[in-house]
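A single protein chain has been removed from this complex, and every other one stays in its place.
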Amino acid sequence: MVDKLRVSIVGGSGYVGGELLRLLLDHPFVTVQQVTSERNAGRYVHFTHPNLRGRTRLQFVSVAELEPCDLLFVGLPHGATMERIDHFASLAERIIDLSADFRLRDPVLYERWYGKPHANPAWLERFVYGLPELHREEIAAARYVSGVGCNATATNLAILPLFAHNLVDPARGVICEVKVGSSEGGNSASDATHHPERAGVMRSFAPTGHRHTAEILQAIRRVGGETTVHLSATAVDNVRGVLATAHLFAQDGVEEKDLWRAYRRSYQNEPFIRLVKEKTGIYRYPEPKILAGSNYADVGFDYDPDTGRIVALCAIDNLMKGAAGSAVQAMNLMLGWEETTGLTFPGLHPV
Amino acid sequence: MVDKLRVSIVGGSGYVGGELLRLLLDHPFVTVQQVTSERNAGRYVHFTHPNLRGRTRLQFVSVAELEPCDLLFVGLPHGATMERIDHFASLAERIIDLSADFRLRDPVLYERWYGKPHANPAWLERFVYGLPELHREEIAAARYVSGVGCNATATNLAILPLFAHNLVDPARGVICEVKVGSSEGGNSASDATHHPERAGVMRSFAPTGHRHTAEILQAIRRVGGETTVHLSATAVDNVRGVLATAHLFAQDGVEEKDLWRAYRRSYQNEPFIRLVKEKTGIYRYPEPKILAGSNYADVGFDYDPDTGRIVALCAIDNLMKGAAGSAVQAMNLMLGWEETTGLTFPGLHPV
Amino acid sequence: MVDKLRVSIVGGSGYVGGELLRLLLDHPFVTVQQVTSERNAGRYVHFTHPNLRGRTRLQFVSVAELEPCDLLFVGLPHGATMERIDHFASLAERIIDLSADFRLRDPVLYERWYGKPHANPAWLERFVYGLPELHREEIAAARYVSGVGCNATATNLAILPLFAHNLVDPARGVICEVKVGSSEGGNSASDATHHPERAGVMRSFAPTGHRHTAEILQAIRRVGGETTVHLSATAVDNVRGVLATAHLFAQDGVEEKDLWRAYRRSYQNEPFIRLVKEKTGIYRYPEPKILAGSNYADVGFDYDPDTGRIVALCAIDNLMKGAAGSAVQAMNLMLGWEETTGLTFPGLHPV
Partner (left out) sequence: MVDKLRVSIVGGSGYVGGELLRLLLDHPFVTVQQVTSERNAGRYVHFTHPNLRGRTRLQFVSVAELEPCDLLFVGLPHGATMERIDHFASLAERIIDLSADFRLRDPVLYERWYGKPHANPAWLERFVYGLPELHREEIAAARYVSGVGCNATATNLAILPLFAHNLVDPARGVICEVKVGSSEGGNSASDATHHPERAGVMRSFAPTGHRHTAEILQAIRRVGGETTVHLSATAVDNVRGVLATAHLFAQDGVEEKDLWRAYRRSYQNEPFIRLVKEKTGIYRYPEPKILAGSNYADVGFDYDPDTGRIVALCAIDNLMKGAAGSAVQAMNLMLGWEETTGLTFPGLHPV
């Protein structure tokens, strides 16, 4: 038996950090060495992750106490990692960063969507975008992998097969509305997240200008497409879950069977993607509620041949396939392990 | 003091019937004469409408016992009224029908979207579409008024000012996703509405083919537009409420101030429409949660000048402005009463 | 037409303040003169009460700007009014205070449950406890009326008829569990009210030691009882609503018909209390969901003759009958108006 991989988590008191811990504590090939949190240093991790009570005696430490390890997950707020990446790289041979800091390859695209120049553009090209369905081989060869944006991931997995198989009219653009739960916003309370205000909402919080647009554009280009992406985000009364509903227009002559073929070819060997398109039953299309805790992305579509509109759908758990799950999947690839290791929880029904 | 108007409700045990009763029992100028329900005949109305306990001693009667009255609200399932309209018209001088049977003027459009020929097309032209914001004068002069589709109403109120003021490129079409609560489906239980299955959903139930598309097309034509409407509907974990999020593309040269002007001109005198577009606070855009029980339609928009996309938003209570509320508003107009009579409940916060 | 009563609200930006405003703006005999909020001074009241958009042009003012008026509602945090009551009394002939400061007549009871001596005990006897069902005549004659505790009110209305009619064994005590929604905690965000943490809870937040115990003991004594009250409070995933489930033990020989008689005699003339106890249907016992926005208290019970246990139930909207609604009801009594004026909204179904 070889030694287990020593992993640490920087910024591990948030919701993504909690999911990482849940996955890593049960992962057969790793041992969690340290978890940092400035605010909670000295507390047991179950203080902020109550589901892990009895599962570990780990206590949070300050990032100043961080020791060398084999692989470092970094879960700091957007903008914080780019300034400390050299330090982190001195501590660990491999890094998976969950923030938005290293998701984009193009510093111009970064500045356009994040409103300021990237502080460390030289590092952008060292990172691989951490969506295994898009960059599996590169991730397997990488030392530095970025996390993924949850809304971008739901949108990308819904639409990329259509661009990869050249089925859509790029001139019509992609119009995508993501419905999201409250855990997307992280664990900091605010007036808008106060339960009496947040419960029961259908709240348009980013009708235009959503930053994940950049990740979607980058991914479409990756598969050879070039189009305009119109993203809107609406908060609904869930804690976990994203449903992306994307509207695209087919090239002339496209039939439903062409869409089926594209999705099947793209995803037939993907361990975490399921095609969901049924004629009967309750769960006929992708539905995030049954994915809580799971790394699955359920993908489906509908097609209106009269107007040429394709409605492409993808449901994920934003904290899993949209963050911690994809990160662990990337780790498995980087280390040459079975890609699904530690990620086999199927989700619950009903829930 | 003149006598009160005698109104009866056919098919009054459902959710829209309950809201009609709530409004009419407190309306100063009407008296509710009869309420029919075949399934509940003989029961007190508070058996199916528990909020009305202590407010009335009315009991449901069979439609066979229906007596002449001054105005008849008909709330039967779609397809049932068109076959009995002559009988109902023999009992009441005025009729407001809440089903989809008389919403469309064009029998071809009806057949296209409802999948069969209209059974009584001669009556189509006798009805006026019951959205006061679109047909106020005709309603005031009408004997027969149809109800409105809730999803169509949210969409129409979001987008009609843009077509009326010729601000959008009709070639790009309208793509609209409505998020809806469970009361839209009525009060009949099914596997899909079973709480463990319906709670927490983000469920795409009509990605294409939604019948309300017909009402939206008819309304756009009414204000002089002609375009394609792409409607999708997603169920979320609410009981009441619709949020329509419509994506349209502006004509060249359109600026945000042009959009403001269009909405203000269209709605400045509307008693039940409020423009909601704030830069700060929690409620920056229309939000259905605060509209439960209210007849308001809150309308707002966002504009991305880089891509020309307009996101037009409208929130309503589907049972009120999307059904019973608009029907009572129409009744007020038909009888020459103050339009807001009996409709002044502002909604609750928080809720 | 006589002049309308000029009322002002001190501390009107919270949830109870919002409900007071909603009720008072539509009340036919009053005019709202001022509403204070230190945090929101200068803002329109619809900034914090979005349901009131378009209903008033009032802006919050600082309490320093408060002018004389006819009746003052005071909605400051617990402990803040007792120190400023002389000043408020110099501005208004009548005061209704919604905090806990003047609910108890006995300063010893206050100190026991609030953990410190009352700062202004001389004022305690000038106030009348504002539950009309218990103190109707005194309220009608009072200048100073306190509000009620929401959990105390639900418990009191469930159990007082049993003590008033001497049906329970006082030696067995009262064990009551109240289930409460998140609006009870007010509008200040905290870690515990953050939506991802608060949604879906069944959270025991006050298993023992709940302060409203004092109001229940005081009310039981008022009707001639003397017992021990064991109160527990559990937060559930609602915004509004309280359901009190009280367990008491009957005197020997008590039959169900005795319980019916007690409740009927106590409540038969009460305009806002409904007895709910049905053998069939969905709404067989009191249920807070249909009471949102309503001033009703629905009361019911069940009886197990084998063990002598009585389960006494009461459902209210905590912001209405448990706060603002009872306060307006008290105002109506103080001014000699019809008790139900401005309080006739019946609640919604479904919701």
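For reference, chains read A, B and C in written order, and residue numbers begin at 1 within each chain.
Heads up, the rule we're going with is that a contact is a pair of C-beta atoms (placed from the backbone, for glycine too) under 8 Å apart; a residue touches a chain by one contact, two chains touch by 3 or more.
Just so we're clear, the structure is a prediction, and the values are computed from it rather than from any experiment.
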For the chain not depicted, the shown chains it touches: A, B, C
Of C:V63, C:A219, C:L313 or C:L343, the one touching the omitted chain in the full complex: C:L313
Residue in contact with the excluded chain [from A:N166, A:S188 or A:T344]: A:T344
Of C:N187, C:N238 or C:S266, the residue in touch with the unshown chain: C:N238
Hidden partner chain, touching residue among A:G54, A:G115 or A:G253: A:G54
Interface with the unshown chain - residue positions in chain A: 15, 18, 22, 26, 47, 49-55, 183, 187, 239-240, 274, 276, 281-283, 287, 290-294, 296, 298, 344-351
Residue ranges of chain B at the interface with the undisplayed chain: 15, 181-183, 187-191, 193-200, 237, 239
Touching residues (missing chain, whole complex) on chain C: 173, 175, 177, 179, 191-192, 196-197, 199-204, 207-209, 228, 230, 232, 234, 236-238, 241, 243, 245, 247, 282, 285-289, 300, 302-304, 307, 309, 311, 313, 315, 350-351
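Throughout what follows, only the chains that are shown with their structure count from here on.
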Angle of rotation relating chain A to chain B [CA atoms, steps of 5 degrees]: 180
Interface residue identity across copies chain A, chain C - same or different by half: same
Distance-to-centre winner among chains (Cα means, whole assembly as reference): B
Label of the chain whose CA centroid is most distant from the centroid of chain C: A
Chain centre separation (chain B, chain C; CA means) in Å: 36
Centre distance in Å when chain A and chain B are each reduced to the mean of their C-alpha atoms: 38
Intercentroid distance (Cα basis), chain C paired with chain A, Å: 46
Multi-chain contact sites of chain B, meaning residues that touch two or more partners: 282, 287, 350-351
